[in-house]
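For this depiction, one protein chain was excluded, whereas all remaining protein chains were kept in their positions.
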Amino acid sequence: MSLDWLFIGTILVVGAGMAALPIALNMIIGPRKPNKIKSETYECGIETVGEAWVQIKGQYYIFGLIFLIFDIEAVFMFPWAVAYDRLQFYMVLEGVLFILILAGGLVYAWRKGALEWV
Amino acid sequence: MSDPFTTIDQFIKNLLIGLGLEAEVTEVALNIVGAVVLGLLVGATAIILIWAERKLVARIQDRLGPNRVGPYGILQTIADGLKLVTKEVLIPQGADRYVFIMAPLIVVTGVIGIWAVMPLAPGLIGSDINVGLLYVIAVGAIGTLGIMMAGMSSNNKYALLGAFRTVAQMLSYTVPMILALLIPVMLAGSMGMSTIVEAQGSAWFIVLAPLAAIIFFISSIAEVGRAPFDLLEAESEIVAGFHIEYSGIAFGMFFVGEFIHAFTIAALFSVIFLGGWQGPAVESFPLLGLFYFILKTWFMYFVVIWVRSTLPRIRIDQINAFNWKFMTPLALVVFMVTAILDKLAVEAGFNRAAVLLAANAIIVLGTLFLLRAYATSQRRRLEVTERPQVQRSEAASD
Partner (left out) sequence: MTGPQIIFLAAAAVTLIAAIMVVTVPRLVHAGLWLILSLAGIAVLFIMLDNGFLAVVQVAIYIDAIAILIILAMMLTRAAMSDTEPQINRMWLASAFASLIIMAGLLWIVSQAPAASRGPLVDAEVGLDALGRALVDVDGFILPFEIASVLLVAALVGAILVAMTPARGD
C-alpha cells in the first residue's frame, strides 16, 4: 500500500470529521427540546397526509441504468485513452466502435421514448 | 531546479529524522499531517467562498450584500456558523436518525476527498495517483449517495422527491462528463492529475478541446446542482428538496458542501482545461504556480457565480432533455471526431492544435445548424396548431 492512498484515506476522514465536529458541538451546546408538534414533518401548510414513502416510476431506474452503462464504459475507455498515443489507427477505430455501439443503444432509448421525462 | 515544496518537504523530513524518528514513520506522519492541513484549508476556504458569493450575487442584483459584521461583512459567515451551531437540530418524527445525521457528512467528505488529487503547484500535490481523474469521478459522485440518504431518511415527501430528482439529474449529467473527460486523458496520455497539467505546457486543453471543456463545465455545474440546474431544491416546486427537514448546523453542512463543491469544480476545470499551475516563468519560480492555480480557480468560480445569477432555473423535463438529447449526443460526437482526427493528424504530420480546433469549429457550426432547424420546425408546429397544447398534469411521483 502506497503513501498516496494513506493521504487519500486521511483526507476522507478529515472531511467527514470536519462535518461531524460542528454537528457534535451542536449536540453539546445546542438546545434540544423536541415536542410532538415541532418534530412533525413539513407539508405545504397542512398536516402531513399519508405516508412519506412514494413509489417511484420505472423511469428513474432507466436513467440509473444508462448511467451505469456509461460508467462501465468509462472503465474500459479510460485505459484506452491512457494508451491512446501509442495505439495504431485501427485500435483507435475499435475504441470508437465501442462508443458507437453504446450510442446505438442511446438512440434506441431515444426512439422508444425512454428519455422523455414523465 | 530549486523547488521550494520539495525543499521544505526534505527539510522537515531531515529534521524529524534528526530528532530520532525512523524514516518510514516520518513519511507516514508527514502524509497524514499534509492531508489534515489540506483538508482543513479547503474547509476553511468555505468561509471566504460563502462571503464572496453572497457579496457578488448581491452586487449583480444591485444590492449591497453582507456589510455589518467586520469590514465589508467578511466575518458574516463566521457569525452565521456560530449561530447555526447554537440552534436546535430538529430530527423529524419517523425519521431514520442515524442515516439522517450521516447524510451531510457523506456530502462533505465526497467533496473534500477530491482535493487529495488536486495539483496545486509544481511538485505540490497531495497524492499523485495514476488514476486521478477516475478517482475524481468516483469520489465526486459519492455526494449523490449523501443526498439520497438525506431524502430517504427525512420521512418527508418533498425530501424524497428532491432525492429522486437528484438521482435523475446528477447521474444523467455524469454521462456527458465522463465522455468529455476522456478527451484530456487522450491528449495527456495519463489519468494522473499532475501529468495532465504538465502536458498542457505548450497549449492548454481548452484550446485543443474547447467543446469538451464546455461540456465538462456545464455538466459539472449540473452535478453541483447550481442554478440553472438547481432543480434538487426548486423552492417553488418541492419547497427545499432533500434538505427540507434539516435545520441548524446539519443544514449548514449541506450548504458548506455545496459551496466547496462549486469551488472544487472551478479548480478541476482550471486543472484539466486551463493548465492548472502552468503559466509564464513558472519553471524558475514554482511558487508562482500556486498563484496561477488560485487565480484561475477563482476566475472559474466567478464564472460559476456569474452563470448562477444570470440564468433562470429551467424545468425538470427541459433539464432532462437538454442532457440526453443535446449534451450526450454532442459529447459522443466530439469524442469520436477528436479520437479519429487527432490520430490521423499525428500520423499525417499536421498541426494537432489546428486540426482539433477546426474540427471543433465544424462541430459547433453543425450543432448550431441542427438547433436552428429544430427550432424552426418547432415554431412551425406551434403556428399550425392554433392553441398551445394542453399541458399534461404533473404525475404523482413527479
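Lettered A and B in written order, each chain numbered from 1.
Going forward, a residue touches a chain if its C-beta (ideal position, glycine included) is under 8 Å from a C-beta of that chain, and two chains touch if they have at least 3 such contacts.
Since we're looking at a predicted model, the values are computed, not measured.
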Residue among B:Leu16, B:Ile48 or B:Val131 that touches the chain left out of view: B:Val131
Hidden partner interface residues of subunit A, rising order: 1-2, 4-5, 9, 53, 55-62, 64-69, 71-76, 78-84, 86-87, 91-92, 94-95, 97-99, 101-102, 104-105, 108-109, 112-114, 118
On subunit B, residues whose C-beta touches the chain left out of the figure: 28, 96, 99, 129-131, 134-135, 137-139, 141-142, 144-145, 148-149, 152, 164, 167, 171, 191, 395-396
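Rule of thumb we're sticking to: only the chains that are shown with their structure count from here on.
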Whole-Å gap between the CA centroids of subunit A and subunit B: 13
Interface residues, subunit A side, partner subunit B - complex: 3-8, 10-12, 14-16, 18-20, 22-23, 25-27, 29-34, 36, 38-44, 48, 52-57, 59-60, 63-64, 66-67, 70-71, 73-75, 77-78, 81-85, 87, 89, 92-93, 95-96, 99-100, 103, 106, 110, 115-118
Residues of subunit B touching subunit A in the complex: 27-28, 31-32, 34-36, 38-40, 43, 81, 84-95, 101, 104-113, 115-117, 126-129, 131, 133-135, 137, 154-161, 164, 167-168, 171-172, 174-175, 178-179, 182-183, 185-186, 189-191, 239, 244-245, 248-250, 252-253, 256-257, 316-317, 320-321, 324-325, 328-329, 332, 335-336, 339-340, 342-344, 347, 395-397
